[in-house]
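First the structure, in the form of structure tokens, and then the observations on it.
Note that one protein chain is taken out, while the other chains of the complex remain in position.
Order as written gives the chain letters A, B and C; numbering starts at 1 within each chain.
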Amino acid sequence: MNDLADPGYSLFIVAFAIQLLAIVFLSIRNERTALFSSSIVLVIGLILGLISTFSSALFSSVEIPGRTFFSNWIRLDGLSIYFIFIIQLVAIPTTVSGISYLNHYIDQKRSVKSFFIFYIILLISTQFVVIANQTIFFLVSWEVMSMSAYLAMILEREKEEVQRGSFYYFAASHVLIFILYIMFFLLHHQTGSWYFSDYHLSFSSGIVVPLIFILSLIGFGIKAGFIPFHFWLPQAHPIAPTVLSAFLSGVIIKMGIYGIFRTFLFLKPVPEWCGWLLLIVGMISAIFGVWYALAQHDIKRLLAYHSVENIGIIGIGIGIGFIGSANNLSSVQVLGFGGALLHTLNHAIFKSLLFIGSGVIYRNLGIRNIELMGGLIHRAKYIALFFLAGSVAISGIPPFNGFISEFIVYTGFFKTANELKNYYPILMLMFVVGLAFVGGLAVGCFTKVNSVIFLGSERREVKRFHSSIYDYVSLGFLSLLCILIGFYPQPFVGVVNKVISSGFLNGNSSSALINIDWHYFTLIFSSLAIGIILLYLLKLKLEKKYGRRTSAAWGCGYENLTPRMQYSASSFADELNTIPKTILVYQKEVEISDSPYPVSSGFESHSKDFVDYKIVLPLFNFLRSLAARIGFLSQTDIRYYIAFILIIISIYGLIAFLWV
Amino acid sequence: MLEFSIFILIPLASAGLCYLIKNLRVQYAISLFVSTIHLGLSLAVFLGLHHTLLPTFFGVDSLSKFFILILSNVYFWVVLVSYSYLKRPVMPRAEEGKRFYFMLLNFYLAANSAAMLSSHFGMYWVAAEATTLSVAPLIYFYRNEESLEAMWKYLFLVSIGIAFAFIGILLLTLSAKGTSLAGGQLFFWEFIRKAGQLNPIWLKASFVFIFVGLSTKIGIAPMHSGDIDATSNAPSPIAALMSGSLRLTALLGVLRIFQIIRPTSSFEFAKTLLIIGALLSLFVAFVFMFRVNNYKRLLAYSSVEHLGLISLGLGIGGLAFVGALYHAIYNSITKVVLFLMAGNIHSRFKSREVDKIRSVLNVLPKTGWLFILAFMAISGIPPLGIFFSEIKIFEGILFSDKPYLLAVVMFFLLFIFVNMGKIIFTMLYKKGDDDKLQSGVEKFELTHFVAIVLLILLVAIAVAAPDKVNLNIIDIAKDFGVKL
Amino acid sequence: MENVLSILFCLSLFYVVVTSRVKAYVTVLRFQGIILSVLLVIPFIYNFSIFGIILPATLLLVKVFLIPGYINKVILDLDIKRRIEPPIQQMIFLPLVIATMIIVFLASSILSKITELDVIPFASGFSAIIIGIYLIIFRRKLIIHVCGFLILENGIFLFGTAVASELPMMIELGTLLDIFVVVFLMGIALNRIRGTFAGFEATHLGRLKD
Partner (left out) sequence: MGLTFLQGIISIIVIMALAPLFAGMVNKQKAILTGRIGAPVLQPYYELIRLFKKETINAGTSSFISRISPLINLVSMIVAAAMLPVGFWKPIISFNGDIILFAYILGLARFFQILAAMDIGSSFEGMGAAREATFALFAEPIFFFTIGSISFISGYNSLFDIYHSIQLNNVSYEVFIIVCSISVFMLAVTECSRMPVDDPNTHLELTMIHEVMILDNSGIDLFLYQYSSYIKLFIYALLEISFFYPFSQKSNSVGILIFITGSVALTFVLGIVETITSRYRMKNIPQYLLFATAIGILNLLIYTFTK
């Protein structure tokens, strides 16, 4: 118990205690006060945790010791501290936004107490997952995490889609845990220990270690949502209450990434094919994730698919890191892992930002179909602004944080190509182009989202749009982070670099990540901002001088334009979606009558998930029909039962007789 | 003699009392008292505070210690809730059933304890048959067609199965012919000691007969049908009792012969048979989870699945053996919770059809949440116990000589889980068409209390991992020569 | 001596197979009960012990008087149709039975090479077991099922004497008691079935299914 002597650590404990304490406050009878007080307590606990994290070695100049506590059950090395930092950082704004979001459930006479209990358990168990150092403890916290997420997910359980989506999540997490069992059993068998800190294997030894790697890739890949294991994700995340789906998309799927990193730490250095595997899987996930997203009309579904894309980008980064570790190039390794880790943080930030924003919209409009929205910018200027910030960031456009991490990944590509010559440049160039392609698609997707939701005029009349202080606080905080990391990435890059140098590298540490001329970014972006501001002032001046007025938009002479004549989401994305029709399962329903008289005509476009509709469901139905065909077992006549006994006895007897 | 009387005679006597006394409340008090002291004693015996000396034909070893603790634990809770269960407005025809309810329960306790403590095959056989006889009328509790049919089928099938087990016993004596055991008594320990001399062919034959015969009672496919019918039509406490303890009683018999066969050359054969049976039961559960539309049958099939898992673990040996024994505890406890909650649902909705049960979580919130938790427990979600036993079994399989089995098992378990989840969640979430049920606030009943206690117990055993249990299980493993 | 009795036992089995009168089953049960009790008495002919005679006496009581009488009563109460119309013709059933018996006898004679056992009681007991099962499988009437079960039990008993297993008397009595209670419960069940179901045939009990 001398662990408690350590001040930073005791603060850590206190933080957990307070977070747990939040459950107690739910016993208050009045829902609103209960919710409010317990969220406040929870936030306090999280902030304390964040402070303790900041006080840890990761954020100071000293070497990260990688200490273990509680008889080796908990271990705080660079990776753990980094991820726990992400968790706490994201959990704070989501919880804050929850105060206003959950209140509207209370308005609907729906009790949110059970939800909030599971939410708190989810937060705590997630933090346990990343600091666990003992296999069983890890698995337990992992399952508690998944299941509490599930139980929180079913808040609106009487809805059909909620049942469906949550069930997808439930089944997927069960498959996952089975795979993890096998993987950890193999690890345990290989090393004879239950502790992560003792797991050090080298790929040289036989088939088992590659098997472990593949299993971890599948198991954690399901959680992270790599294609083709992503199919549950766009089903599950949209139907969760937005507070939860923000946390799910922001943090929980990152646990898969954490797992992959962990496995790498067990098995490093990995051979090169692992790197290529991850690169290819990541690229596929990135491209098709965003392409699926482009075909969606349900805002949260769209964002969920974007998580797949970003996970893909992270995977690409990890792949580069693996290649670096395979060829013992610490510079490449640093760049790859650095990009991946930083993008993990960035995605956590802007994805939760976007989800919370969509939550605000859903709360007010009660719909998630963006085809019915529009013109919200005139009702909620700041929400639109924050959402825009998030969108720019997620599209990897400077000067926001998304660009920084993608830049690191790009640099990783170039570095790899230059370090190991011969055929690498071509392959790397392919990936460079692929990433650029993803960027273009993301731009298309988020211009679509923003313009269809916020810009133009309202396609459907909005009664009242109310956004509370909590929304502003959480969204503002997150978009501030986006801008901060974009404009001044040095400290974050430093942290990431430190995480990597604590145990990732098999060579001597490299300063490739630090030596990128970050000050240029600060310079350029700030001058960009200044330039814009100056120009804006100039513009105002000129407008004052020469006048400014507003008039109706140019309708090519046609006077009374209606909101329904605006470019809709499906028409915006149609040209792009028709390219990979078959993979997107993209169907258009056009009804245009050829009668000379004007009659109502319509256009609809849908996209279904390939893996889900072409692989998973068919398999399930096949098994069902198979089971239905086995009739002889379901006899009702007792004489058959007796006959079974006789038959089985004779069979067994025969076996017994023939047994040597 | 004291233990003997507490374990067997007093239950018998109280059965007689319950027959004489007409007042239900008094019967309840008596049986509760009996069950309490029974539980106390079996705990004491288990913890080794109290060394038992039982008359001939009876004896205590680590295995029976273990099983009788499970039995009296399950039995205690079942008796505890029985009264409130009987007080419910059930079908009018059940009035007659209530009269004999406690009598039969006590008789069951006596018979089952006798079966668990018996050190002699003949004794075991008589007691096991007696448990069947005591349970059969309880299955017929509701006095309706289904329960009658279920009782008939169960009685008939299990009697024949038991008869086969008897043949097995006779074959065992035959295998002892010409050895030092010839003409001796059928004591387990003697046979185990001198197992090497037994004639392998007759031994194998006797294993086959005993295994298949008792399978009707354990519920190992394809002899599971009678069990399914019985468990799904019996009143919930009885169903809990059957799934929790009766199946284990039968399993004990198989374990005994298994223990005898171990040192001989036919051990591999026995293991193979156990594994085949286990896989068949998993398969059956897998198939029927796709079709079943009656939630008590669903739970019954889940029992089949889990008994299959247990016998698989026993067959695989090694770590899986230990896991299987843990699984026996956890499964028995979880099944009690599941069946009690199912009973609550049944007494509210008056139906066992899944399609007629809607939005339980709104109508019966407490029951609903406990049901979800119990379902999670049964499907191996930590920190609820079964997780820990399951991973032991899995790891045991993975590092046994048949690792490929793990893939099959996981496949079956996965789809069983998926379908079970689908059905249960439909019951819990889907909105019913009639709103007269929707407006229901549920008051906290004894069953809820019991369920919570048992779930806590489930977590406690798993997390605290009491040393006694572990040591005892290690002892059992030693008796079976399992090397860990 | 045992062999003679066992052969008689087998003959009774054949009679059971061919007969189509329900009453005949009861008679056969009585007959078998007598055979078994005689078998038990034989050891006591030379060294008589009053204590040893208890078991045969109970056996006689249970298997010859109580159970058949009870079944008779049930038949009368429920006025079950006296004739049975088997689902498969005797011309198929009988050869099947004969074939089974031959196989059993052959098998047991082979097995007797391994460990010495008196073949005829063993084989006839075993074939009685199988034929009991056959009766259950190939007959629809529940009452016949009960009879089949009892024949099976008798077979087991004969079998037991054949393998010369000395179960202690307590347990022998216990088994007898168990069997009796089983039959008793089955009788009650049959009584109820009359009140509930359309008929006494296994095909009527088909409600429980998935």
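Structural remarks
Here, a residue touches a chain if its C-beta (ideal position, glycine included) is under 8 Å from a C-beta of that chain, and two chains touch if they have at least 3 such contacts.
Remember, it's a predicted structure, so these values are computed and weren't measured experimentally.
Displayed chains that the missing chain touches over the full complex: A (touch as defined at the top). Only one of A:447, A:468 or A:509 touches the absent chain when the whole complex is considered: A:447. Contact with the omitted chain, checked across A:469, A:535 or A:651, is made by A:535.
If you put the missing chain back, the residues of chain A touching it would be 374-375, 377-378, 381, 384, 388, 392, 395-399, 403, 407, 410-411, 414, 417-418, 423, 425-426, 428-429, 432-433, 436-437, 439-441, 443-444, 446-448, 450-452, 454-457, 516-517, 520, 524, 527-528, 531-532, 535-536, 539, 542-543, 546-556, 561, 563, 565-567, 571-576, 579.
The definition used in the following text is that only the chains that are shown with their structure count from here on.
Among the other chains, the CA centroid farthest from that of chain B is the one of A.
The interface with the greater count of contacting C-beta pairs, when A-B is set against A-C, is A-B.
Computed from the mean C-alpha positions, the centre of chain A lies at a distance of 44 Å from the centre of chain B.
For the pair chain A and chain C, the distance between C-alpha centroids works out to 70 Å.
Shown for chain B are the residues in touch with two or more other chains, namely 152-153, 156, 160, 201, 288, 291. Annotation for chain C: residues touching 2 or more other chains are 133, 136, 145, 205, 207-208, 210.
Those residues of chain C whose C-beta lies close enough to touch chain A in the complex are 130, 133, 136-138, 145, 202-203, 205-210.
Chain contact summary for the complex, chain A toward chain B: residues 114, 136, 139-140, 143-144, 147, 151, 154, 157-158, 162-163, 166-167, 170-171, 174-175, 178, 181-182, 185-186, 188-189, 620, 623-624, 627-628, 630, 633-635, 638, 641-642, 644-645, 648-649, 652-653, 655-657, 659.
Touching chain C in their complex are the following residues of chain B: 57, 120, 122-123, 125-126, 129-130, 133, 136-137, 140, 143-146, 148-153, 155-156, 159-160, 163, 166-167, 169-171, 173-175, 177-178, 183, 185-186, 199, 201-202, 229, 232-233, 288, 291-294, 297.
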